[in-house]
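Here the structure comes first, spelled out in structure tokens, and everything after it is commentary.
All protein chains but one are shown at their positions in the complex.
By written order: A and B. Residues from 1 in each chain.
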Amino acid sequence: MKKTIIVFSGDLDRAMAAFIIANGAAAMGDDVTMFFTFWGLNILRKPEKVKVKKGFLQAMFGWMMPRGAGKLGLSKMNFGGMGASMMKSVMKQKNVATLPELIATAKEQEIKMIACTMSMDVMGITEEEMIDGLEFAGVATYLGEADEANVNLFI
Amino acid sequence: MKKTIIVFSGDLDRAMAAFIIANGAAAMGDDVTMFFTFWGLNILRKPEKVKVKKGFLQAMFGWMMPRGAGKLGLSKMNFGGMGASMMKSVMKQKNVATLPELIATAKEQEIKMIACTMSMDVMGITEEEMIDGLEFAGVATYLGEADEANVNLFI
Partner (left out) sequence: MKKTIIVFSGDLDRAMAAFIIANGAAAMGDDVTMFFTFWGLNILRKPEKVKVKKGFLQAMFGWMMPRGAGKLGLSKMNFGGMGASMMKSVMKQKNVATLPELIATAKEQEIKMIACTMSMDVMGITEEEMIDGLEFAGVATYLGEADEANVNLFI
């Protein structure tokens, strides 16, 4: 059965939870759709700066928000990034997959990753700034997917 | 098919996400029930001060929490309200509906908006302090609605 996850949050811990659930479901044979919106878009930004013409406020948002899965902080106890580093060190020790690895696995398992076009427009994030392999759509597409699914989460 | 959304958060960005999904579903012909609890109650407070007799702690909560959709902050990068102002400016530029407009649309589309009576009691928020057109009920009502729905989110 299909599963959908709205990834609203751009925190490292919540992003990891989303991908662990999504990859787990895909491994068990489910179709999975992830819909990235608001801060969740940051998870899928390319790490390198991409030259794009933007309005002032959009440029500000783009500059202040983390660029990609390697730059995210924790939702709690981040302490300016130290918490996120600690968490990554522990995960390395424990041989837990990193977020970039989880994203790669999601692609391999053909999880559908949709970036919300309305949020992209508001936050001034363009398609060129996002990693490859995404679809771009709005809330109606999400709702169509959710109607076919038996588990729908908002993270 | 029915959709339900528990709106626990009182952040501007999460409130917008909730109403965008709810309005989208209603526009596609779904019945939608939104259940507002804890901080989510603040979204539905009247902007003006309403004279109500309260205990000390309830008065404190009432005084510290934002009064209505116009006063909410962002869950991230709020910077004392500057982030929320930036977000609103961008949305105006992009002709994206504001939160008060989204709430008005929800009412027009006859989305059922239920305020959680137990949270209201704890936070000392009375019916007179809330905008018109709401229902007042508890968790059993929510569960009854969720049982009839095929998509249930917690935001």
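Just so we're on the same page, a residue touches a chain if its C-beta (ideal position, glycine included) is under 8 Å from a C-beta of that chain, and two chains touch if they have at least 3 such contacts.
Computed from a prediction, not measured in an experiment: that's the story for all the values here.
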Which residue from B:110, B:127 or B:147 sits in contact with the chain not drawn here?
B:147
So which bits of chain A touch the chain we can't see?
1, 13-14, 17, 20-21, 24-25, 28, 30, 75-77, 86-87, 89-91, 93-94, 96, 150-155
Positions on chain B contacted by the hidden chain, ascending:
6, 8, 10, 37-39, 55, 57-58, 60-61, 64-65, 118, 121-124, 139-140, 142-143, 146-147, 149, 152-154
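Assume only the chains that are shown with their structure count from here on.
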Whole-Å distance, chain A centre to chain B centre, using C-alpha means?
25
